[in-house]
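The full complex has more chains than appear here; those shown keep their coordinates.
Every chain is named by a letter (A and B) in the order it is written, and numbering of its residues begins at 1.
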Amino acid sequence: MSKTNPGNFFEDFTLGQVIEHATPRTITEGDRAVYGSIYPTRFAVPSSAVFAASVGLTGSNGEGHPVEDLIGFHVAFGKTVPDVSLNAVANLGYAECRFHAPIVPGDTISTSSEVIGLKQNSNGKTGVVYVRSTAVNQRDEVVLDWARWVMVHKRNTEAPAPETVVPELAPFVAAEDLVIPAGLDFTDYDFVAAGEPHRFDDYEVGEKIDHVDGVTLTESEHQQATRLWQNTAKVHFNVEARPDGNRLVYGGHVISLARALAFNGLANAQLIAAINAGAHTSPAFAGDTIYAWSEVLDKAETSAPGVGALRLRLVATKGRDESMTLKGDDGKYAPGVLLDLDHWVLVPR
Amino acid sequence: MSKTNPGNFFEDFTLGQVIEHATPRTITEGDRAVYGSIYPTRFAVPSSAVFAASVGLTGSNGEGHPVEDLIGFHVAFGKTVPDVSLNAVANLGYAECRFHAPIVPGDTISTSSEVIGLKQNSNGKTGVVYVRSTAVNQRDEVVLDWARWVMVHKRNTEAPAPETVVPELAPFVAAEDLVIPAGLDFTDYDFVAAGEPHRFDDYEVGEKIDHVDGVTLTESEHQQATRLWQNTAKVHFNVEARPDGNRLVYGGHVISLARALAFNGLANAQLIAAINAGAHTSPAFAGDTIYAWSEVLDKAETSAPGVGALRLRLVATKGRDESMTLKGDDGKYAPGVLLDLDHWVLVPR
């Protein structure tokens, strides 16, 4: 019998099944540095232990300061690939992703997934699997959870279809369901150190921000980032995995790049509280130059001192679009749009 | 007088000579992260401090957990390059490499080499130098030792030949000579966290495992890895160092890549106990796509609780060879074979 992992096929998933994903992963200061070498991030909380402490964020041992929120996201997400999406035809979407607690170096992240929905496609060859994944730290505290659905091949097209169950997922996380990190306090927020003066009240719903800067992708950089998260999807690393001979850039790479570019105009969006939805509308490849713009979708107060929440649409484009057009008259994404990410961030009031 | 290092030539080596290699090198969490960004490693011990502690492996100060065994190997080996192989015509082989103790962040590694053999070639222009190298940590405990032989240029072809001494080296490390890390205990091994259910008894001598996945090499990644080990061999970094204008990929890069790919089928091969022999049969260059397969050569029990040893042949190939052919009918390595590495790993029983 083969000892290598063939991945799961559609008929391997059953409703209510819980999958414990290999391999637990300890986050380190090395991850922060490699991340900073690949993404042009400058947010003050992950950049500076002093700044993080000034807003109430330190490690559980009084040491360490939070790494980029997306490091936790990529690591936790990467764990699920070998079990959930190795045989995926397409990653269809994710929702209800909440960041429960910042991760500091020394934390060890483990992820498990529960199958919450199944729907065979009418062609009988594929089906959609819905999972809710939960990442916990070494103290078994939830650090991140999210729902995700992927289209997966059937191993055997003759296999009977399971009962169709499609879970109800919120179009976005309600403001009152956001988890504010314990201790977070923006009362004495240092806007000069953070890099911009704009606070909660300066942002208006409907406002769009062109983040101006662009980054040209290289093969090494997207591979290194994706590998760091132990994401094993073949298409990112192997020119023989796709008919066109190109290595596909991991969608999460575009998210991290756009998030870092958004510093220019959203420097005070220190923490990501939730990801409501994400559409990866076009593939990205080495050589592409990526730009980003944001739109303010909603605003909410929070119970934490001095902390407000902005719901943002973060859009990554290939080539700069100063018109910041999301969709054409036909309702389709405009040419050049790579990513449409709906998320909540926490900002000083 | 020139202040730069010309390297040693054949007549600079004398039997019994001991060379203390510069520069001691402290291993850090940064090394773990950079390694993880360059190689698709997912072995649970170096990935997770929690998992490492569950099998008895923690740092000497109760903190830290082992880094990849090959980090120690590359650092220790890299130290010897300026003194031993800067003028090498060819790296002919290595043997009797034993891993004595896992390395944790904070450990400082120093390496020395003793000349154990000399043999001038009949052409009078080159000779073979045999050294036994030993790497120790800051407490002067041996962490790694190995024998190696290289063909080196003579500075002066008129120089008299030394007495020929060729050391006897074991074709492989005997199972009873393997060093098991202090404290290692696989009794409560968590197979789910580690990623595969296969244990000692599931592997049979003669069994071959195709590790399936491939990775396409980039120039930056092999340079970054090789540089991290302070390996200074010019051919890896300088397009002007070889007539063909290509940068040669460090053989150790292929070892680390193949070892990481072997996770898929050998996820429980947590630790390398010994490297018996290694043949780098073809050069690798950026653009090549590397695959790996393994063959079980032998099995042995050990004295440590729950710990067995597998002797494996790890083969890296350019392009995937599902037939897993090592050599052709002519007894020569099959086209595409880059590496034939004979080594011992420790697995749960």
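Operating definition for what follows: a residue touches a chain if its C-beta (ideal position, glycine included) is under 8 Å from a C-beta of that chain, and two chains touch if they have at least 3 such contacts.
Keep in mind the model is a prediction, meaning the values are calculated, not measured.
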2 chains shown - copies of the sequence in the complete complex: 3
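Basically, only the chains that are shown with their structure count from here on.
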Copy-to-copy rotation for subunit A and subunit B - C-alpha atoms, rounded to a multiple of 5°: 120
Using mean C-alpha positions as chain centres, tell me how far subunit A is from subunit B in Å, no decimals. 36
Interface residues, subunit A side, partner subunit B - complex: 2-5, 20, 22-26, 28-31, 33-34, 82, 105-106, 108, 110, 138, 218-220, 223-225, 227-228, 230, 232, 234, 237-241, 247
Taking the complex as given, what residues does subunit B use to touch subunit A? 28-34, 36-44, 47-51, 65, 192-196, 198, 202, 209-216, 218-221, 264-267, 289, 319-320
